[in-house]
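Got a structure here, written out as structure tokens. Questions coming.
The complex appears here minus one protein chain, its other protein chains still in place.
Entry: chain A
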Amino acid sequence: MATLTRRASTDTATPGTGRTGVRRALSSPFATLGVLIVTVVWTVPSLGLLITSLRPQQDVAQTGWWDFFAHPHVTLANYHDVLFNGGFGVSDGLMPYLVNSIAITVPATVFPIVLASMAAYVLAWIPFKGSDTIFFVFFALQVVPLQMALVPLLQLFSGGAHIGGATIFPALGMGGTYAPVWIAHTMFAMPLAVFLLHNFIAQLPRDLIEAARVDGASHFRVFRSVVLPLATPALASFAIFQFLWVWNDLLVGLTFTGGAPESAPMPSRLAQLSGSFGDHWEILTAGAFVSVVIPLAVFFSLQRYFVRGLLAGSVKG
């Protein structure tokens, strides 16, 4: 799942290539039919999810969600339960985990973008000895599986690193805070982020950047006023994929927070819920819907940035 989402971003970050061919292929009647079928297949279960989450508990227990069209009883009690009561006999609801998820995901999306876009600019536009090597190392680090680095990283954070009696890296004492999750997500995102953004930023028109340099703009100034605005489509694409990945992530979040209510993200709580309330569909579907709504909002608010490339119409003649 993780690799799938991350792969997909490779295509979106390089706009303009082969777009006309794809567009032509997508406008044939067969393609239209195919898209329709896929849409229905995708939408029906989501609709079922939404409807189940809105039905009273007895209805859900006795009939399937399609029965809703015959007996439309609507209630928001499931949402209230899952957010604030946590269901039956469990004190906490999802609410604190929802807050945690937002507090984890936003910085874990912003940090890698800021760091990676700066690194990408330096590697693409400032010639220095060894820049190719550094870029290659970044590229190669993509093959390190997250699962392999997870436990050593956790040990480093909680116990520090020691050789003999000497401390090389102190224990950070960040238990119970968001910081270890932010740092872990940022580190795991960097190789791909640098790689994608480098490829985009390296292809920006040389004239725009050199004209600003000759006008006396510092590298930081060029980065902020010229490169960042031009790279918005790539930044937005990466932001969406990183946001979705962090939002849906269970493994990193659970490992670095231990599932504690003060810092654990929503997926760890949803996993617990599905363990204890496997037969209470109305609770689970409401929880699932809460976790879907926020990424959807992010996607729709960011999509205009990558649909309308800023460079369109800039360099002609």
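By our rule, a contact is a pair of C-beta atoms (placed from the backbone, for glycine too) under 8 Å apart; a residue touches a chain by one contact, two chains touch by 3 or more; residues count from 1.
Just so we're on the same page, contacts and distances are computed from a predicted model.
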Worksheet item: UniProt name of the unshown chain, from "Cytochrome c peroxidase", "Sarcosine oxidase subunit gamma", "ABC transporter ATP-binding protein" or "Carbon-monoxide dehydrogenase small subunit"?
Response: "ABC transporter ATP-binding protein"
Item to complete: For the chain that's not shown, point to the residue among A:Ala171, A:Ala217, A:Leu250 or A:Val292 touching it.
Response: A:Ala217
Discussion item. Could you pull out which residues of chain A are in touch with the chain that's been left out?
Written reply: 205, 207-208, 210-217, 221, 225-226, 229, 310-317
